[in-house]
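Here is the structure we will look at, set down as C-alpha cells.
Just one protein chain is left out here, and the rest sit where they should.
== chain A ==
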Amino acid sequence: MTTTAIDAGSRVDEDTAGEQLFNELIAQDSRIEPRDWMPADYRKALTRQISQHAHSEIIGMQPEANWITRAPSLKRKAVLMAKVQDEAGHGLYLYSAAETLGTPRDKMTEDLIAGKARYSSIFNYPVLTWADIGAIGWLVDGAAICNQVPLCRASYGPYGRAMVRVCKEESFHQRQGFEILLELANGTPEQRAMAQDAVNRWYAPSLMMFGPPDEDSPNSQKSMEWKIKRFSNDELRSRFVGMIAEQVKALGLELPDKEIRYNEETGRWEHGPLDWNEFKEVLAGRGPCNAQRMERRREAHEDGAWVREAAAAYAEKQALKYAQAA
C-alpha cells in the first residue's frame, strides 16, 4: 500500500486538530484518555514512568516477601502476605494502564528482565531484620504516598485512576509499618534497638526516592508542563521530611539527621546532605541487591514459561472446541 498525498495531508490536519485539543485539555486540567491524540513524547514519557512504577511494585515484592515465612506472629504474617499481594495487584493495574498507551505487558516484562527498564532503587537495599518491614512500611511507603497522591490528578486518565486505588492501599500499608515500629519501640531493649537500626538504614534511601535535586532533574520540567507531575522532587521531599519529623516523635525514635529543621522563610522542611553518589551507584546497578533482585525476577519468569505456554495452548484448544461446537 502506498501513502497518497491526500492521506498524508489529512493526517497533518488530524495532527494539528489533535494537538490543539490536547493542549486545551491540559490547559483545562482535564484528562487525556487512551484514544485521544497525544504527542509522541507524552506517550513515551508516560509509558516509561508508568512501566517503571509497575516494575517497582513487582521488584518491591521481593524484599518484603523475604520475611513472609519468618514473620514473628500469625497476625503479622497474614498482614504481610496481604501487603505483598496488594503490591502484585498494583503492578497489574499499572501494567494495564501502561498497556493503554500501546506497549504490551510482555514487552515491558522483557525490558525489565533484559535490564533495559528501571525500577525504584530503594528495593536494591537488603531487608535484614523484622524491623525493616516496619521501616519500609513507614518510610518507603510513606515516601511513595507523598509522590503518588499528586499523581491521582495526573493528566493521563488511566494512570490517575490507577493511582487512586494504589494510594488507598499504600496509606494502609504505611499505617501497618508504623504500627510494627511502634510495637518494637515499646518492646524489649533489643526490639527497640532493632527498630532504631532499621530507621537509621532506611532514612536516607527513602529521601532519595523522590529523585535527584531539582537542578539535576532534567525530565521534570516537561512532565510538569504536561501535568503528569505536579510538584518538584525537592518540594515533595521537603513535605515528606516534615511528615516523618513529626511522626518519629510518636514512635519515640530518632531520625539519623541532626540538620532537619523547618525554614520559616521558604516554608519548607530542610534536611542534611544526602549521598547522591551512592544513589547514582545503586541506580547504575551497584546496589547491594541489584543482581539478586533481577536474578529472582528472571528465574520466576523463565521457570514459569512452560506454565504460561500451557495456559495459552489450553485456551486455544478450548476456543477451537467451542467454535466447532457452535
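Just so it is clear, contacts are C-beta pairs under 8 Å (C-beta built on N, C-alpha and C of every residue); 3 or more make two chains touch, one makes a residue touch a chain; residues count from 1.
By definition in this document, contacts and distances are computed from a predicted model.
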{"item": "UniProt protein name of the chain not shown, from \"Septum site-determining protein MinD\", \"Phenylacetate-CoA oxygenase subunit PaaI\", \"ABC transporter permease\" or \"Potassium-transporting ATPase potassium-binding subunit\"", "value": "\"Phenylacetate-CoA oxygenase subunit PaaI\""}
{"item": "Residue, one of A:L25, A:I50, A:A65 or A:L255, that touches the chain absent here", "value": "A:A65"}
{"item": "Sole residue of A:A250, A:A284 or A:A311 that reaches the chain not shown, by the stated touch rule", "value": "A:A311"}
{"item": "Contact set of chain A toward the excluded chain (per top definition)", "value": "58, 61-62, 65, 68-78, 81-82, 84-85, 88-89, 91-92, 95, 130, 180, 183-184, 187-188, 190-191, 296, 299-300, 303-314, 317"}
